[in-house]
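Missing here is one protein chain; the remaining ones are kept as they sit in the complex.
Note that the chains are named A and B in the order they appear, and that numbering of residues resets to 1 at the start of each chain.
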Amino acid sequence: MDRALALHLGVIAALGLAYFVLPAYHAGNLARIMVLAIYAMGFNLAFGYTGLLSLGHALFFGAGMYGLALSMQHFGAPTLPALLIALVASALVAAVVGALALRTKGVAFMIVTLMFAQAGYLTALYFSAWTRGEEGFVLPQALRRFAGFDLSSAAGRYFAALLLFALTLLLIGAIVRAPFGRALIAIRENEPRATMLGYDVQRLKWFAIIVSGTISGLAGATYALLFGYAGASFAAVPYSILPLLYVLLGGAGTTLGPLVGTAFMIYLFDLSSSLTDAYMLIAGVVLVLLTMFLPQGMLGTLRKRALPWLP
Amino acid sequence: MDFGPHLMLAILEGAVTAAILALTAMGLSVVFGVMRVVNVAHGEFYMLGAVIAWFVATTLGAHPALGFVAALILAPLLVGGLAAVADMLILQRIGYDPERTIVATIGMLYIIQQGTLMTFGPDARPVAPPFNSRIPLPWLEWAEGKLSFYYPWGLSITSYKLFVIAAAALILIALWLFMTRTRAGLVMRATQQDSAMAQAFGIPVGRVYALVFGLGAALAAMGAVLVVPIQQAHYLMGHDPLLLSFIVVIIGGLGSLPGTVIAAVLIGVSDGVISVFFSPTLAKITATLAVAMVLVFRPQGLLGKKAH
Partner (left out) sequence: MAALGAAGAPAILQTRGLTKTYAGVQANVDVDFDLPTGQIRALIGPNGAGKSTFVGMLCGRIPATRGTVMFDNKDISRLPAHRRIRLGIAYTFQITSVFTGLSVRENVALAAHRAGGTEATVTEVLARVGLSDRADQPAGDLSYGHQRILEIAMGLAQKPRLFILDEPTQGLAESEVAEFKALIRGLSGTTILLIEHNMSVVMETAQFITVLNHGAILAEGTPEQIRANPHVQAAYLGTEDA
């Protein structure tokens, strides 16, 4: 077994152990961190590995969240089918948005994705008879079960989050070492060169957006499932910015950067909440400082300085 | 009200929106035109302008007109100064890399917005207009075989709103004169053409950029001072102007000043008309998607020329 896989399995095992070691409050925090880290990992595949800076991933997160929550709330769908609906919904949205947005590049791509996400957010508000808008709705606890486990309990929530986090991490780890992932990195590094080696850059980017969007949708669905709530604020602009923040902080283009960045920021938000309600202020300060002083993030810098093998 | 008077009212309200929007979007466009960067914090400079206007007006406490004039001078200066400092401290250090600039200005957006929330609070606060008389507007009617004037109930505009339109037009003309007739404007346009060449000719590009970034923010702040007697100051009020300014600048062709004005009028008036007759949310969804499509299929803007 190689170092990268060993590291991933080690992190997963440590997270499993953490539930029994940490006080309940921190275990609860960690469950949320793992779910949001799934989101950040999805974002990282597009941004960190392919070089596609989207400002609209909340659209995919929201598609997954509403895909699951609406089918549970209004049609009484059980967990697994609802989760499947969420994945299909976010994949479809990502496929359509990707096909359109990828006709643009750079700054235009950022603005187009931002606008599609804004349209998605407004759509959630427009159908507030179903979504209850910003206020959102609480999912019936009776439906939040899987294979006999109560996903609203602390343990059920933690281990469901860990399972999905572990699957996503191993998937991302496999993707970035497979020819598909190598090609994405090639596109990020030098797109014209990748084209002139015979890579179908447009199609690869499109696949990257679809996989990235689907993982983000999985995160949205998981969030609704485990925390029992869906609301339009999860589809709004700040939710497109947060994964960018987590990934930049942890290290774009590293497999574990999203987890590190998410954990760091969630605790920073948590600590600052005793001082102020304006937690996005912290996000703003960290974003500015990162772009100025640590553009490669924590693990990116670590990889550059000390551990070149870091996945 | 009948359809005709109703439409006229909508167009007039739209013209007010368009005037404010032209100023705000022009700020974004100048920055993009000269510096080739997108300032995502632009809406927050607008919001700051409104908040400062409220602050100045309440501190002075004298006649509304005095507070208003003071705000119209102070708010753009303060906001422009803050933006210039932010440019020198942050954007200059990251070399105006397009993507990193967007990330950094997103950070600035939240710092300004949440900083305002912590100090100014979550409430919307009004500023009294310097003057505000209702001007009823006539409508033509075909009755009993002849044309006659009448004043439909509800068809009116305030003197202040007319002033906003005139003031915005004056500021834009002044800006145009500044850009075309003054040395500072010439320097800015030279920097826009070719910053490396401008540097070689001894133009202090760093200071020009700080000035341009400040000017862009000041234009947004002026728009906000004008709007705040109509619409109250609130810490989240920068969001819609940012999106609308994006739309205007994109439709008008990124960096094109005449295109920006035409697009602002187009978007402002149609926004006014659409939101009177349709659900504002649906109107926003349609507009946002339409603009995204323009960027996808005609990235040089509707009015811009195609680059070869």
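As a convention for this text, a contact is a pair of C-beta atoms (placed from the backbone, for glycine too) under 8 Å apart; a residue touches a chain by one contact, two chains touch by 3 or more.
Predicted model only: the values in this text are computed from it and were never measured.
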*Considering the complete complex, which visible chains touch the unshown chain?*
A
*Out of A:Ala183, A:Ile209, A:Ala263 or A:Leu310, point to the residue that touches the absent chain in the complete complex.*
A:Ala183
*asked:* For the chain left out of this view, which of A:Tyr199, A:Phe227 or A:Tyr279 touches it?
replied: A:Tyr199
*What is the set of chain A residues that contact the non-displayed chain in the whole complex?*
179, 182-183, 185-186, 189-190, 192-201
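Just so it is clear, only the chains that are shown with their structure count from here on.
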*Go ahead and note the Å separation of the Cα centroids belonging to chain A and chain B.*
34
*State the interface residues of chain B toward chain A in the complex, per the touch definition above.*
38, 90, 93-94, 98-100, 102-104, 106-115, 117-118, 239, 243, 246, 250, 279, 281-282, 284-285, 288-289, 291-293, 295-297, 299
*asked:* Touching residues of chain A toward chain B in the complex: what are they?
replied: 53, 55, 100-101, 103-104, 106-108, 110-112, 115-116, 118-119, 122-123, 125-126, 237, 241, 244, 248, 276-281, 283-292, 295
